[in-house]
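Only a single protein chain was left out; the remaining protein chains are all shown in position.
Let's turn to subunit A:
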């Protein structure tokens, strides 16, 4: 706790880095509730291709999103080695299917570089910045933009 407090005082934040295919991404650790292993999901009818279904998370029905497909990449073929990041997005909880969690990073705002100008709308929508750590490139994702509000969905 004191560690976190010290870091926050210095204007830095902690991020969870994970791997999808050969790319690395990270999200703010404050939105992550837990990380758990892959269990087979129950498919939902009429669902978007990136929604893999729902699983039982200690009694709550948790939708699982294939983050790879959601980010416009190849659909994941889940194996027992895959990981579900349970994250809080606004007032909902969703499970994000990723290949592996690689790191917990403590970074300050200076470490985060702006997203370079790219043509793709999708990347610009979710990417909030790029980090260069140990010669790796890690993309910071804003989860709120990936899952819009209930109201707009219902409309």
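One rule holds for everything that comes next: a contact is a pair of C-beta atoms (placed from the backbone, for glycine too) under 8 Å apart; a residue touches a chain by one contact, two chains touch by 3 or more; residues count from 1.
Just so we're on the same page, contacts and distances are computed from a predicted model.
**Q** The complex lacks one chain in this depiction; which UniProt name from "Nitrile hydratase", "Alpha-glucoside transport system permease protein AglF", "Chemotaxis protein CheA" or "Ubiquinone biosynthesis protein UbiU" does that chain carry?
**A** Answer from the UniProt record of the missing subunit chain: "Chemotaxis protein CheA".
**Q** Of A:20, A:55, A:127 or A:143, which residue touches the hidden chain?
**A** In the full complex, the listed residue that touches the missing chain is A:55.
**Q** When the complex is taken as a whole, what residues of subunit A touch the one chain not shown?
**A** 40-48, 50-51, 53-56, 58-63, 92-94, 147-148, 150, 152-155
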